[in-house]
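Here the complex is missing one protein chain, while the rest keep their positions.
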Amino acid sequence: MTNLIRVGILGAGGFTGQELLRLFARHRQVDVVYATSSEYAGKSIAEAFPSLLNEKYKRLSFSGHPKSISDTPQMDAVFLATPDDVSLKWAPEFLKAGVKVIDISGAFRLKDPSAFLEFYGLEHTEPRALENAVYGLTEAHREKIKSASLVANPGCYPTAATLPLWVYRDLIDFTKPIIIDAKSGTSGAGGRKEKDGLGYSTVYENFRSYKSAKHQHAPEIAQEVNTLTGQNAAVRFTPHLLPMYRGILSSTYVFPKAGINNADFVKAARSVAYEPFLRYRENVDAVELKHVQHTNYCDFAHYFDEKSGVVLIVSAIDNLMKGAAGQAVQNLNLMFGFPENMGVM
Amino acid sequence: MTNLIRVGILGAGGFTGQELLRLFARHRQVDVVYATSSEYAGKSIAEAFPSLLNEKYKRLSFSGHPKSISDTPQMDAVFLATPDDVSLKWAPEFLKAGVKVIDISGAFRLKDPSAFLEFYGLEHTEPRALENAVYGLTEAHREKIKSASLVANPGCYPTAATLPLWVYRDLIDFTKPIIIDAKSGTSGAGGRKEKDGLGYSTVYENFRSYKSAKHQHAPEIAQEVNTLTGQNAAVRFTPHLLPMYRGILSSTYVFPKAGINNADFVKAARSVAYEPFLRYRENVDAVELKHVQHTNYCDFAHYFDEKSGVVLIVSAIDNLMKGAAGQAVQNLNLMFGFPENMGVM
Amino acid sequence: MTNLIRVGILGAGGFTGQELLRLFARHRQVDVVYATSSEYAGKSIAEAFPSLLNEKYKRLSFSGHPKSISDTPQMDAVFLATPDDVSLKWAPEFLKAGVKVIDISGAFRLKDPSAFLEFYGLEHTEPRALENAVYGLTEAHREKIKSASLVANPGCYPTAATLPLWVYRDLIDFTKPIIIDAKSGTSGAGGRKEKDGLGYSTVYENFRSYKSAKHQHAPEIAQEVNTLTGQNAAVRFTPHLLPMYRGILSSTYVFPKAGINNADFVKAARSVAYEPFLRYRENVDAVELKHVQHTNYCDFAHYFDEKSGVVLIVSAIDNLMKGAAGQAVQNLNLMFGFPENMGVM
Partner (left out) sequence: MTNLIRVGILGAGGFTGQELLRLFARHRQVDVVYATSSEYAGKSIAEAFPSLLNEKYKRLSFSGHPKSISDTPQMDAVFLATPDDVSLKWAPEFLKAGVKVIDISGAFRLKDPSAFLEFYGLEHTEPRALENAVYGLTEAHREKIKSASLVANPGCYPTAATLPLWVYRDLIDFTKPIIIDAKSGTSGAGGRKEKDGLGYSTVYENFRSYKSAKHQHAPEIAQEVNTLTGQNAAVRFTPHLLPMYRGILSSTYVFPKAGINNADFVKAARSVAYEPFLRYRENVDAVELKHVQHTNYCDFAHYFDEKSGVVLIVSAIDNLMKGAAGQAVQNLNLMFGFPENMGVM
């Protein structure tokens, strides 16, 4: 097994980190050699997460967070499942050391440093890394990802909302507003820690919107629409919190270009049948979270509403898979020349 | 207690019927003298629903469905919590017998018989009753309801979506689409019976839209907007099923008239402060289902999104209360001259 | 309304405090004149809890916690929905001022100060108040409660488990172990604050026991069995956390005395038919949380298992009602000569 690549995960104790560990337990080309967690430092994987006990991890324990790059073992790639400021600091360090980086935080997603400051409250101190970072929406940027050394893995909401916008991009009138009414389970709306607003008694048997006025995923979606179409779309993005655990469903309302009809939308949807992780479902009501949970699929469909002139696009993903760890592994596979679906199907 | 009014409930074993029984247990002017349920016929209220055991119901048992009007006791008012076809047949019978009717089915909501046929699959055989029926959106039609003998109690989705549209009606550009993205708990999406699609294993940890292409509440909303504004708005209505029990939250996207700004919306919202059951919440994210569950309130707020030119209106109700039984009792109170909030606050 | 009694609630912002406010909104003999909450001090009731908005509370706002008794208004009775140490300090202060006290904490439940130290980690500094405190299991101690000035309102688990033990007390062999396998929703297992272990992602789709080795309700149950029967029963008490919000169901396994049979158990169960809040259900499987939620009932039943010689007793309550606020109001009614079910039915 000398030809396995050596992979590390910073922040491996969080939701996405656990999901990466779960995926790599079965990935035939990857050896996880390093996993950090301030909470679980010193514990074996199985002690911390009994459901992750696996042959591959019998000898792996969580390390504390590294103080400097010299604390880390030799690696081919590292996943940063860390807060934005930690990723901002460490991504360049690893790049300098020749380690490919897949960053799951928001540190390298927004190309405009002033937007980063506005939405993340941080000065962007790494303009060169930011410039070279490739946005990891796999289906839309496959070729660039293959040769990237730093991938900014997309946010969960942007993945769910933007994938079908990419599919239908030639049919939509982007001079009119794009209205994204999105709903997420709790694992997508916050981290593993119990924060204000994610206690059982406030989530259970309840439903509400949150961060409606200002969510950091709104500019990320707008930027990607601009990348894909060259247009500055006005995005209205309203995230809601579902009383459940896993999955994001986005109901997106768009206006079609003049002369475009339902057949055009169907044709566009069918044109991506080759994509391993996109599934066109014909009926919007058949796009359900249960069909994508624990998978890397993005299910999507549209309803061309003649009466109102609005097209409803519904898409669903598992926020921890296609919305985080699954897409990250997809990107790793591309970066190292493995089959794209290895370990995620 | 000779001056209590005598009230009956047809279909008292369903969700709304139970809620009516719960409310009337505390209503000081109402004596429930008749409650039908094919399932529970012959059983006492407490046998069928242990949580409804109450002094007032110690001697009340469920009757079977009546064969003719002569099977029913003398009553001042009757609630029809029955299927559409049953209401269609029985409302005129009771009216003829001088009993005021509050119909909770869809039988008398749509003024256009062809729409009724299209969305309910039934010929409308009672044009006269239909013509005289008053649409029971209490806040919008209070005066008419006071003198009505037949009230068509609104659907739960239309109540949630239309109340804030009524509040903001002068500010919205109804020549543009009204996009209603609504989410309901299971008690609003179906009856008490376990139907396909409402089993635990298909609802739990799941989320999806349903009837997106054609839901009978879409024309009801469009009709009411027309009644309120005189305009034929194009309504895009997408209902979704929440993995929870109680409540409807509607995220409605509208376009403001030219020159209208946020201050205008705030002013309109504040202008209804006198309403006992409307609560303006200033922040859309503060409109939560848990604040309205088991109450007759409609909480609402708006977000005037300058960037996209769209105004987001969020509203929430308890579908069994303001969306059904609570509003029905509010209407009864108006019809009989009782304080409007008696028994519902 | 000069003859209403004046009531205060310390700790009115917690789960039980809110439930008391909800109940008093409808209680015809009670005027809430004082409600403290460090979190909501200065806010009106309706601002803090929109679902509690009510005529009665239009002019009531939360006060901060009092520094001394002179900060508090004149009152006839006060509810202490406060932590154990706060109740320990304040109960004697109010008693001295002539205010009757219903304490919902554990401060005055255990008669043995050494047990209090062991299970609550506090020295009991108020032996006189402790001695005079009446244990508020209403059905078992009605007469004493009528003349009490300090009532120690029982814990939620002890209420659920002990009520049927009281009913069947003459039939059970208390020289053998009493095995109590209890299950609670999250509102019974912790306070309103999000503590470790009550976050959504650790409770949802999960089930486990907690505090199995040492829970402060175990000695409370043992003490009450001793009070009722004069015997020192060995109690095995295992609480579990249900992935839901409201209710406690206790499956209690006991050994019958020699010669006792099922008919004896049925007779005992029927002998309490006069009790307004005990409901014998004949079949253990018919004891469901949904039948008692939002009510003050304790539903119970037994199964006399001839094969194993064990009798299974199942009982269910709403932990915030019969297990806390409801029983507290029942006790207040007794202390002031109101009908026992006033405001709780």
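Side notes on the structure shown:
For reference, chains read A, B and C in written order, and residue numbers begin at 1 within each chain.
In this text, contacts are C-beta pairs under 8 Å (C-beta built on N, C-alpha and C of every residue); 3 or more make two chains touch, one makes a residue touch a chain.
This one's a predicted model, so the numbers in the text were calculated from it and none came from an experiment.
Among the residues A:Ile69, A:Leu117 or A:Met345, only A:Met345 touches the chain that is left out of the figure. The chain that is not drawn here is touched, among residues A:Phe94, A:Tyr297 or A:Phe338, by A:Tyr297. Touching residues on chain B toward the chain that is not drawn are 186-187, 192-196, 198-205, 244-245. One chain of the complex is left out; on chain A, the residues touching it are 26, 50-51, 53-55, 205, 279, 290-295, 297, 299, 345. On the side of chain C, the interface with the absent chain consists of residues 177-179, 181, 183, 202, 204-213, 234-236, 238, 240, 242-247, 249, 251, 253, 284-290, 293, 303, 305, 307-310, 312, 314, using the contact rule stated above.
In this section, only the chains that are shown with their structure count from here on.
For the self-contact between chain A and chain C, the two sides draw on mostly identical residue numbers; the shared fraction is above half. For the pair chain B and chain C, the CA-based superposition corresponds to a rotation of 180 degrees in steps of 5.
A separation of 40 Å divides the Cα centre of chain A from that of chain B. Chain B and chain C, compared by their mean Cα positions, are separated by 37 Å.
Annotation: 47 Å between the Cα-based centres of chain A and chain C.
Shared interface positions of chain B, defined as residues touching 2 or more other chains, are 205, 290, 293.
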